[in-house]
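Okay, here's the structure, questions in a sec.
One protein chain omitted, others in place.
Note that the chains take the letters A and B in the order they are written out, and that residue 1 is the start of every chain.
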C-alpha cells in the first residue's frame, strides 16, 4: 500500500540529478545506518560520511561534493537535507482531508465551515467563525467565536482557540495548543491584584507550525503576532503582545514574556527565556537555557548558562561565587 | 454594539476626578500611541510621559502629579494603572453566563449544578460534585467526583479537575489547566520504583487565576493549597503539598517542586525554579530563571542566572569557570 518510487520518478517530482538507478522499487527513507535495499538514505551532515561505504541503502541523496564518494545509485542536489525532507513527504503524504462535519461536532449556525473542510468528533466551533477550504480539525478542538482558520490548516486533537484569533493558511497546530488565552496582566491595588481584561487577539501567519501544549496569549489591547513561516516546538509560552518575526524557529520549552519583539530568521534554543519588553533583531541565535534580559541589536549567538560539571567541582565553584559577593571583593 | 461612555459616566462608576469632558462618546481603551478620539488612554508608567503631547486620545487616565501635564480631557486618580484595568473591564465586560447545561454534557445524577451555572458541550461532571451559582464551564472540561467549584468561577475549555479538589469563588482557570493530578511520589525498592498513591487533594482559594496548561498536583497525604488572590500564569508546575500564600503572583513556566511553602505577596519571575521542601517568606521577589535551592527568610529580590553575552565571550567565561574547578584553585 505504501508509495513506491524509482530514482527517476523521485527526480521527476523533486528535481536534482539521478546518477544510476536503484535496483528495485524504493519504498521509504532511512538513515545510512539502518537503510536496506528498498530505502533511499541521505548524507546531509558530513560527520556521517564514513557511514556511506557500509550502507546497504538502495540509493542515497547527497551534495555535489560527495558525488563520487559512493558507487550507490544516488541523487545529487545542492541541498541534500531539504531534499531529504521533501523525499520523506513524497513517501509519506499527509492523511487526506475527509470533507465533512462529524455528527457529534457542535458548530454554531453562524459559523461558516467550508464544504471541503474536515471537522472531527466533539469539536466546538463558535459564532461567526470561518473555517477555510481543506482545513482539518481534530477531535475535541474548542474554537471560539469570530476565529479565522486559513485554507489548508490542520489542527490536531484538543487544540483550543479563544475568540477573535486568526490562524493563517497551511498551518499545523499540535495537540493541546492554546491560542488566545488571557495575557498575564494585573494591576496592584491596596495589596490585591486587579485583573486587566485582555482585549487584543492573536494573529498567526501562513505556514506556521506550533508544537504540542504550546500556549500563545492574546494581547492586552493590541494583538500578539506570529509572522509567516515561524516554527514553534512544544511547550513554548509566548506572552501577550509579542511579535515573532517571519521564519523564526523556537525550540521546546522556551518562555517569552510580554511585549517582546523578535526579528525574522532568529533561532531560539530550547528552554531559553526572554524577559519582557525587549527587542531582538533579525538573525539572532539564542543558546539553550539562556536568559535574555536586554535588547539585542546585533546578529550573532548569545549565551548565559555556565558549563555543567561534576557536583563536587560545582561546590568549589559555587563557594568562589559566593565568597566574591559576600566579601564584596573582585576576584 | 460596543459599550460607550462619557468621562462623567466612567467617573460615576469607577471614582476618580474628571477634568473636562471627552468631545464625543468613548468606545474603548487604547495606548497613548495608538488611541484615537473615541479612545481613552492612560499614563501609568512615566517612561511614556513624552507620548502625552502627541496623543490623539479623546481622554486620558493619569495620576495627580500629571494633572496639568496635558490639556486633554482626563481622569485623575491615585492609581492610574488599576483605574486603567477597571476601565478596560467597563468597556469589555466578561461574556454573560448563559444558565443551563448543554445537552451533550454528561453530568452525574449525584452532582449538583446550580441552575444559574453554564455547562458547555462535552463537559463531564462526576459524582457528588457541586458547581456553584454563576459558574461557567467551557467545552470539554473533565471534572471528577466530589469537586467543589465556588460561585462565579469560570473554566475555559478543556480544563481537567481530578476528584476531591476544591476551587474557590470568582476564579478563572484557562484552557488546558490540570488540577489534582498525582504528585510525583515513589519509593525506590530493589532497583524499581513503587508508586506512592497521592491521596491528598488541591484546595484553591477565591479570586485565583490560573493560566493555560498550568498543572497543580494533588498532595501525597495532605492537600496542596493555593490561597486567595494568587495569580498564576501559563505552564506553571506546582508540586504536591505546596502552599502558595495569598496574593502571590507567579509568571509563566515556573516550576515549584514538592512541599514548598511560599509566603503571601511574593512575585516569582518567569521560568524560575524552587527545589523541594523550602520555605519562602512573605514579600520575596525571585528573578526570572533563578533557581532557589535554600529557604529564604528575608524579604527582597533574589537572583542566580549569570548575564548573557556574545557566545565568543561566553567561551572565555566558561573556560575560566572550568579552569577554576579543574585546578581546584581559587581565582
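A few comments on the model shown:
Throughout what follows, a contact is a pair of C-beta atoms (placed from the backbone, for glycine too) under 8 Å apart; a residue touches a chain by one contact, two chains touch by 3 or more.
Just so you know, these numbers come straight off a predicted model, no measurement behind them.
Which of A:73, A:176 or A:239 touches the hidden chain is settled by the complete complex: it is A:176. Annotation: of B:55, B:129, B:213 or B:248, B:213 touches the absent chain (contact as defined above).
The residue from B:4, B:34, B:71 or B:303 that touches the chain not shown here is B:303. Hidden from this view is one chain, which touches chain B at 104, 106, 122, 124, 140, 142, 158, 160, 162, 176, 178, 181-182, 184-189, 191-197, 199, 213, 215, 217, 221-222, 235, 237, 239, 253, 255, 257, 271, 273, 275, 286-287, 289-294, 300-307, 309, 313-314, 316-317, 320, 331.
Although one chain is not shown, part of chain A still touches it, namely residues 28-31, 34, 44, 79, 81-82, 84-86, 88-89, 91-92, 94, 102, 104, 120-122, 138-140, 156-158, 172, 174-176, 209, 211-213, 229, 231, 233-235, 247, 249, 251-253, 265, 269-271, 288-289, 305-311, 314, 317-318, 321-322, 324-326, 328, 330-331.
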